[in-house]
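The complex appears here minus one protein chain, its other protein chains still in place.
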Amino acid sequence: MSDNLIQIENLSKSYGRSKVALSNVNLTLSSGKIIGLLGPNGSGKTTLIKVLNGLLKDYIGKLSIDGNPVGAYTKSIISYLPDESYFADWMKVNDAIGIFKDLYTDFDEVEALKILQRLNISPELKIKKMSKGMKERFQLALVMSRKAKIYILDEPIGGVDPAAREVILDIILNHYSEDSLVLISTHLISDIEKIFEEVIFLKNGAVEFHRNAEELREETGKSMDELFREVFRC
Amino acid sequence: MAIVFNSNIPIYLQVKEDIEMTIITGLKKSGEKLDSVRDLALYYGVNPNTIQRALSELERSGLIFTQRAVGKYVTLDEELVKELKKRVSVEKVKEFISRMVELGNNQEEIIRLINQEMGEL
Partner (left out) sequence: MLKLIKYELIRSYRNYFMLFVVYLAVCVVVPFVANIDLLSDLFFLVFIVLVVGLSFSIFISIVMDFWKSMFSREGYLTLTLPLSTAEVLLAKLIAAFIWVVVASFVLLLGVFILCMLLLHVMGEGVSLSEVFEAFGIVIKYIDGETLLTIVLTIVALVVSGFQSIIYLYTCMSAVHTKLVRNARPLFAIILYFLGSLALSWILGLLGLNIDYTVSTLSEFNSLYIMQILISGLLAVAFFFTTAYIIDNHIELDA
């Protein structure tokens, strides 16, 4: 299925007069795809993601998510994993599950518990007792347990050891569906590039290109990781 | 995780080759049903559309066929599989020969070495 789930037209965002975060970004993202948003730190990836999630306003350009502007509806169809832990420290895993269950109608508790078990995270565990990697995996479990139309994952495998990375990629692939779009922002490409159908290279806030990964491999004989290093070599 | 991928070349080609191997070696027999696209994607750890592409290629070459609404199956045409086995084997031999020649072996030496090692197997 390939409807234009996310449509970004001429998106520009700057901080003050000097710092340009996004520069005339035009993108069309369809469902049924796993897309990699690639770029070094400071390339505008996080800004783009925040704009899509309604965490940044005051931008120029037009955004259309499932035909709607950013608002309560688009937030209900997007399952977002930010780069930070967003739960209060005193919470337990169960508390977080309770919140998701109550506030998101597409949340599957059974699925969440299954994934947590797979990741060896006990429901009674307190969030403040978790290591950074554990917190990220825990949030990922919750985010992927929603049957959302759009999944936006900001650095899902950063700070996670290689063994856990395979599990995470497996979880992401497991929740792939033709009706949903998965957008993954990362700068750790070699581990994850084989799950991308398309890749977007973002450089200094502008889209270098948005291409099918396999086609790029055929054309250049390079991996996405190599291409990345080439494109972003200072 | 099944095979380690070389990310420099299209992944669908590598998946296609791996599936071909399972058919040639008899791991997947004639008429046997293949796993679903989803399961294959999880098995190989790659994008489902990549699997689709690999399967399309295999279908084009006639190695697998689709039964509508049921799934994909290995061809019943055993001749075709034999052909493929021959083709792949010849490829491997060619690779081997060019490597050996690179090392400076001539035909006699190559054959002698082969017999020697095969004898020990």
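Just so it is clear, A and B label the chains in written order, and each chain counts residues from 1 on its own.
One rule holds for everything that comes next: a residue touches a chain if its C-beta (ideal position, glycine included) is under 8 Å from a C-beta of that chain, and two chains touch if they have at least 3 such contacts.
These numbers were taken from a predicted model, which means no experiment stands behind them.
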item	value
Touching partners, among the displayed chains, of the absent chain	A
Touch criterion as defined above, residue of A:40, A:54, A:133 or A:158 at the omitted chain	A:54
Interface with the undisplayed chain - residues on chain A	15-16, 50, 53-58, 71-73, 75-76, 78, 80, 82, 84-88, 90, 99, 102-104
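Following the convention adopted for this analysis, only the chains that are shown with their structure count from here on.
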item	value
Approximate Å spacing (C-alpha centroids) for the pair chain A, chain B	35
Interface residues, chain A side, partner chain B - complex	32-34, 166, 169-170, 173-174, 176, 190, 193-197, 213-214, 217-218, 221-226
Interface residues, chain B side, partner chain A - complex	1, 5-12, 38, 41-42, 44-50, 53
